[in-house]
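Here it is, the structure in full.
Note that one protein chain of the assembly has been removed; the remaining protein chains are unaltered in position.
By letter and in written order, the chains are A and B; residue numbering begins at 1 in each of them.
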Amino acid sequence: MKFRNLIALVITAAFALIILQAFTITPAAGEITLNEFGKADINNRTAQLYLNKSVNTDNKKVIYQESKNLESGSANIVTSVVANYRSFDTLGEITVLFLAAAGIGVVLNLENSKKKKFAADDSSLILNTGIKLLFPLLLLAGTYIFVYGHLSPGGGFQGGAVIATAFLLKMLSDNKFEIKEISITLVESTAGISFVGLGLYGLVTRGSFLENFMATGTVGQLFSAGIIPLIYIAIAFKVGAELTNIVKNLIEA
Amino acid sequence: MLNFLEEWSFFGGSILLIFIGLYGVLSRKNMIKILISLGLMDTGVNLLLVALGYVEAANAPIINSVNPSNAAAFVDPIPQALVLTSIVIGTAVLALGLALVMKIYDKYSTLNISEIRGLKW
């Protein structure tokens, strides 16, 4: 073992020990405590408000397919947090993703002296045929995931990632397959603008950015939850386009 | 014993994962391995966050035909939402790191980080 590795090990171990001893501290009265595993006290957490959909109103009971016009109409509570209660965070998050994609574009397209171009072989028949079959199915699955994001597990990020995977597979299998840069940019910017546009419309009509300005409908139905599905569709297109762009850049470099 | 394992495999395990990642970042020479270690740290953090919101024998926080009302026991949705964000950002960081590694390999023709001495002023 080299000297540096030893030092790294010692430092890491010291760090870990110091962090782990925090679990043994018995908190004084009134201090926030760390729950034991599996015993999280949901009733005393912010989560309770989200579960009851009662941050601003005082709705208590939410019943599947019955409750109407709730504060946030999404059956998937995580979605209601990501795309409604904390959708401003999500806007920041897709900005980070956009910045990373832009950064990769810049880094990989820098002038370099010894550019090697790989002449890739044609991929095998099995991969080719399988992906021809899978490609529409993957697109469909991705679409399902983000359209039903407010009803079932999933959402814009996951759906977008599945769609990007479909394009990745397509690029792997088919050497001649090429997406135009301009179409990716177009999809991405349209999606981004519509996200911000939805937020601004809420700002104008309801007085705060990204406020839900549509009727939330009945919990559990496809056409419900106000702007959450719209935001998720915008996110899905944006994430899909960005990830596809990243993959495209990495493959082409 | 099983109870202990269960408890520690999530809290202690995820912390262990974080520190394994940290050790990897500090000690590995191969840049791809360093990026893998970063990914490990990322996973550890995500696991820890989700574990903090876990409730025994509770369901995923989705109101559907199985759990028709919010009276049912749900796990905490907020760490899950946070982890969703964290995963996306982790992906972005990894992708950017890989792009940089590609570029560095183009320039120096090596993945060994100690042979790359450009970062001095």
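Just so it is clear, a contact is a pair of C-beta atoms (placed from the backbone, for glycine too) under 8 Å apart; a residue touches a chain by one contact, two chains touch by 3 or more.
What we mean here is this: contacts and distances are computed from a predicted model.
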Statement: From the options "NADH-quinone oxidoreductase subunit M", "Transport permease protein", "Succinate dehydrogenase / fumarate reductase cytochrome b subunit" or "Beta-ketoacyl synthase chain length factor", the chain left out of the display has the UniProt protein name "NADH-quinone oxidoreductase subunit M"
Query: Which of these, A:Q21, A:N43, A:N56 or A:T205, touches the one chain of the complex that we don't see?
result: A:Q21
Task: Pick out which of B:V25, B:V45 or B:V88 touches the chain that's been left out of the picture.
output: B:V25
Absent-chain interface as seen on chain A, which is shown: 4, 7-8, 11-12, 14-15, 18-19, 21
Contact set of chain B toward the excluded chain (per top definition): 22, 25-26, 113-114, 116-121
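Keep this in mind: only the chains that are shown with their structure count from here on.
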Statement: For the pair chain A and chain B, the C-alpha centroid-to-centroid distance in angstrom is 15
- prompt: What residues on chain A touch chain B, complex-wise?
  reply: 4-5, 8-9, 11-13, 15-16, 19-20, 23, 34-40, 42, 45-47, 50-53, 61-65, 75-78, 81-82, 86, 89-90, 93-94, 96-97, 99-101, 103-104, 107-108, 110, 112-116, 151-153, 155, 157, 219-220, 239, 243, 246, 249-250, 253
Query: So in the complex, which bits of chain B are touching chain A?
result: 6-7, 10-12, 15-16, 19, 22-23, 26-27, 51-56, 60-65, 67-71, 74-78, 80-81, 84-85, 87-89, 91-93, 95-96, 98-100, 102-103, 106-107
